[in-house]
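With one protein chain withheld, the remaining protein chains of the complex are depicted in position.
Let's turn to chain A:
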Amino acid sequence: MFAFIVTRVAVGAGLVLLVLTLIFAALHLVPGDPAVLLLSRGDGTAPSQAAVDALRGQLGLNQPLVAQYWNFLIGVVTGDLGTSFRTHEAVVASIAGRLPRTLELVVFATLLSIAVGIPLGTLAARRRGAVDTTISTLTSIGVALPVFVFGSVLVLAFSIWLGWLPAGGFTAWNQDPVAHLKGLILPGVALAVGFSAIIARMTRSSVQEVMNQDWVRTAKSFGLSPFRVLRRHVLRNALTPIVTVVGLGFGVLLGSTVLVERVFNYPGLSSLLVESVSTRDYPVVQGIVIVIAVMFISINIVVDVLYGFLDPRVRR
């Protein structure tokens, strides 16, 4: 099992290096001077030579490519991702300010989706008939419903009509913990609707498949109670594909909370990304892409290791 984890982590580290190289290459190997590219405003006017030279010096573009690549890698490892063009703040610092907020939101939404999706899917698989049809219809709607539509409905219902929850914004934990948690609920629910629907559908098909397996019949034939059969011999085995979906979904959510952050005016990582893209703040964009890529890869490693725990046949 230890060797299994070590190989997975090593493969993950290799992947991170590959992603970093691709990001570096995207900036440096495309034709044209990155400095000119970075400074051009898109209106056709060329930037002044002085500004270009200054930026080249600032970005170290005068050095040979290999040295630049090496410096870039060292920078990533030591936590130096450059300085924002816009705020002149260290990129790492601005990401560090936003990342925990998005992470908190995504983790909350994921836990909520698991808590709703798995029981719902199991129920659909076990009961069939009308229950199944109802749940399947609901989950179809959940998958299809755009986050900004559902988010707006939530705001309308719970903050404008009922006035129970804030319509948006962000309150720091050390300022007011209750307000902080209240602010999480609506955006979290908005994110969880689609995600829990996907988990429910996966759970339904996975449970249905496992229920027809021979070992479930074996467990029944030995007089185990229906609940025990369901928990130990159906759900436990049905978990593998569900873990995949949760892992993938979590990764996707990290990079795509933009709409929810917009609807709820929530200052997270995604809104920073969008702001930086629209203001051509390349160091910040690059930094966020690296952070998201590394997290995505880490989640996949966690999923792989979980596989090993869930299914002994995967371990070598």
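Note that a contact is a pair of C-beta atoms (placed from the backbone, for glycine too) under 8 Å apart; a residue touches a chain by one contact, two chains touch by 3 or more; residues count from 1.
Just so we're on the same page, contacts and distances are computed from a predicted model.
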Among "VacJ family lipoprotein", "Phosphonate metabolism protein PhnG", "Formate dehydrogenase beta subunit" or "Glutathione ABC transporter ATP-binding protein", the UniProt name of the subunit that does not appear here
"Glutathione ABC transporter ATP-binding protein"
Touch assignment to the omitted chain, from A:237, A:257 or A:286, lands on A:237
What chain A residues would touch the chain not displayed?
7, 212-215, 217-226, 228, 232-233, 236-237, 310-313, 316
